[in-house]
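Note that this complex is displayed minus one protein chain, with the remaining chains in position.
Now for subunit A:
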Amino acid sequence: MAKQSVFYSLKELKTYLNSIESVNRSIFILFTGNKDLPNEQSWCPDCNVADPVVKKCLEFLSEDSEFITCFVGDRPTWKNPQNEFRTDRDIQLKCIPTLVQWKKNKVLKEDQCADEALVQMLFEG
């Protein structure tokens, strides 16, 4: 099973990515909207559709790859044009959900993240 981690801020995410810079493995990041505790549902409906599909496809990840879930905030935080994920030079996030292979510029956006075949294609490399 591929290694999995979860982050809640840009700072946490980047600190971690910097710490594993020298490690040569495929890193996949799902940027998604924060979830509300009671029902584990996100405020972002597209994220809720994509989430189970991405989870299901994790089995296609190779053993030595890594899957990161990064929550970009609640609705007001994300909708702010100055949101740190939007303005960061390396990430430049435009929409959620977004699923990327880090450093490889392979990107799936919005409903593409809910397309099992596309997610599998990304995970299998």
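One rule holds for everything that comes next: a residue touches a chain if its C-beta (ideal position, glycine included) is under 8 Å from a C-beta of that chain, and two chains touch if they have at least 3 such contacts; residues count from 1.
By our rule, contacts and distances are computed from a predicted model.
One chain of the assembly is not displayed; among "Proteasome subunit beta", "VPS9 domain-containing protein", "DIS3-like exonuclease 1" or "thioredoxin-disulfide reductase (NADPH)", its UniProt protein name is "thioredoxin-disulfide reductase (NADPH)".
Check A:11, A:56, A:75 or A:103 against the missing chain and you find that the one touching it is A:103. One chain of the complex is left out; on subunit A, the residues touching it are 103-108, 112, 115, 117-118, 121-122.
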